[in-house]
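Single-structure report; data block below.
A single protein chain has been removed from this complex, and every other one stays in its place.
Right, chain A next:
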Amino acid sequence: MFGYTFYWSIVWQKLPELAAGAALTLQITVLSMILGTAFGAALAIGRQGRGLGLRLSTAWVELARNTPALFQIYMVYFGLGAFGIHLSSYVAMVAALTFNNAGYLAEVFRGGLSSVPKTQMSAARSLGMTVGQSYARVVFPQVFKTVFFPYVNQLNWALLNSSLGMIIGLRELTGATQAAQSESFRTFEFFLVAAAIYFLLSKIVEVSARLIFRRLFRT
């Protein structure tokens, strides 16, 4: 094609490096999602209150949703230096992605909580359940169901967003690919393989989510 000769064997030689990159990508994704879920839940609760908690959590959510993820990463990696905080690119990446995930997940959780009618709580209470029981047995299972797919969606975004690590010199899948291709400049071949790996990872997330959903909420 176009007089260009594809040269794949060099990509296969570097496959272990790409695999190590993919492992780091998964690690960052999972870690930032776990932390993001914890902060996101706290933000969702904070936004239901009033006063300082409401203002802080609203500021967090709006900042996370209305600025580029790349800006957030730069802010953590370069910007915090002004306060004498110098983070490694790994820590900066996890922190920035956590910030981003928490902002989006807070909205997801809030939507889930408001999707359960208040009467459900009243009904559970009038059946003699305590507040804790009503939440655990009536409200949360319903929240979980409505939140499930938006949550998986965010997991997918986190996976794709982790590719920004390349820009601050992190060797996750994209960064590892960038480094591996810099010896041969077979850019297209290397990044095509990386794209295939991302595609595979993303599909695994999607399909397993669908299977889990069917198993959990079989009606």
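Just so it is clear, a residue touches a chain if its C-beta (ideal position, glycine included) is under 8 Å from a C-beta of that chain, and two chains touch if they have at least 3 such contacts; residues count from 1.
The rule is simple: contacts and distances are computed from a predicted model.
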Chain not present in the shown complex, as UniProt names it (candidates "Amidohydrolase, imidazolonepropionase", "FAD-binding PCMH-type domain-containing protein", "Phosphopantetheine attachment protein" or "Amino acid ABC transporter"): "Amino acid ABC transporter"
Residue of A:Ile10, A:Leu26, A:Val143 or A:Leu160 touching the missing chain in the full complex: A:Leu160
Interface with the undisplayed chain - residues on chain A: 1-4, 62-63, 65-71, 74-75, 78-79, 81-82, 156, 160-161, 163-164, 166-167, 174, 177, 187-188, 191-192, 194-195, 198-199, 202-203, 206
